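See below for the structure under consideration.
With one protein chain removed, the remaining protein chains of the complex are shown where they sit.
A, B and C are the chain letters, set down in written order, and residue numbers restart from 1 in every chain.
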Amino acid sequence: MIDVVYFAWVRERIGVPREQIDTTAATVMDLVTELTAREDRYALAFSDLDSLRVAVDQELVDFDAPLVGVREVAFFPPMTGG
Amino acid sequence: MIDVVYFAWVRERIGVPREQIDTTAATVMDLVTELTAREDRYALAFSDLDSLRVAVDQELVDFDAPLVGVREVAFFPPMTGG
Amino acid sequence: MRVSVQSQDFDLATALHGFGTAKNTGATVTFTGLVRDDTGQLDYMEIEHYPGMCENAILKIAQDAEQRWGLTDCLVIHRYGKLNVGAQIMMVATAGRHRVDAFDAATFLMDYLKSRAPFWKKEVSLGGASSEWVSAKDSDETALKRW
Partner (left out) sequence: MRVSVQSQDFDLATALHGFGTAKNTGATVTFTGLVRDDTGQLDYMEIEHYPGMCENAILKIAQDAEQRWGLTDCLVIHRYGKLNVGAQIMMVATAGRHRVDAFDAATFLMDYLKSRAPFWKKEVSLGGASSEWVSAKDSDETALKRW
């Protein structure tokens, strides 16, 4: 089980801010593929990975990052702080 | 008659902050030459023109600036504001 | 060094009380970001944030800046939630020996906060006519490359 959190328009497309996903995905990319196959709202949210960023356990990573031992994965658009 | 003012170490070398000079110098450079010939303290103050700046009527100018109609000439080292 | 991620407003003067008072501080720079209304149509801005990651990301950026420019002090405050036009969004303050240190560190902090701190801005127009997530600018990403 892994906590998956969403922010901004990713959260709006998925429809929830946070959920627990039962997965054996080895990498972030595997998880994306798994969710995309599951439901249209995921397919919509993950349709353009160039416009997405991902953090595992609150650290920015690439989509090929491993999920071994990870508790929390976050998907969101490019940040617009400041 | 022209008001001549001095600042910082130029003022210290000349010994006064301001004086009236009776001169017919056509340019700043002519005035410098005239003063330099007059007394050692001027010669000392004006010995290195590269380390001096000049303003006529409170505008920075070059040493070849004309003195026609000028009321005030100021000599000082490079500025160190801020 | 102090980092705060908060919903409530801040006061520049209060935030700077006792800031950069080390004897070797020669320059302090502050930056304040405000909700700007270019069109006269903006009602408010909503800032979403990733609790926990925000604080950690900003702390890391601030520590980098302190070390790189030998800062004598550093402060970052960033708000989240609903912010009206003219409201303060965030501030950074840097204190260093020379003006270049303080300026460069503040610019660096801003460039990083823009693109690396997990905040997202949504603009809501008057009467709720539209509501749009602010897009990240390519120029912001480019700005990071100089550091």
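One rule holds for everything that comes next: a contact is a pair of C-beta atoms (placed from the backbone, for glycine too) under 8 Å apart; a residue touches a chain by one contact, two chains touch by 3 or more.
Keep in mind the model is a prediction, meaning the values are calculated, not measured.
Novice: Just to confirm, in the complete assembly, which displayed chains does the hidden chain contact?
Specialist: B, C
Novice: One chain isn't shown here. Among C:I47, C:A62 or C:A102, which residue touches it?
Specialist: For the chain that is not drawn, the touching residue is C:A102.
Novice: Provide the residue numbers of subunit C that touch the chain removed from this figure.
Specialist: Against the left-out chain, subunit C lists 11-13, 16, 20-21, 23-38, 40, 85-86, 97, 99, 102-103, 106-107, 110.
Novice: Could you list which residues of subunit B touch the chain missing from the display?
Specialist: 5, 7-9, 11, 55, 58, 60, 74, 76-82
In this section, only the chains that are shown with their structure count from here on.
Novice: Let me check something: if the centre of a chain is the mean of its CA atoms, which chain is farthest from subunit C?
Specialist: Farthest from subunit C by mean C-alpha position: B.
Novice: Centroid from C-alpha atoms only, then distance subunit A to subunit C, rounded to Å. What do you get?
Specialist: 26
Novice: Taking each chain's centre as the mean position of its Cα atoms, how many Å separate subunit A from subunit B?
Specialist: The mean C-alpha positions of subunit A and subunit B differ by 72 Å.
Novice: Which positions in subunit C touch two or more other chains at once?
Specialist: Subunit C, residues with two or more chain partners: not present.
Novice: What are the residues of subunit A that contact at least two other chains?
Specialist: Where subunit A is concerned, no single residue meets two or more other chains.
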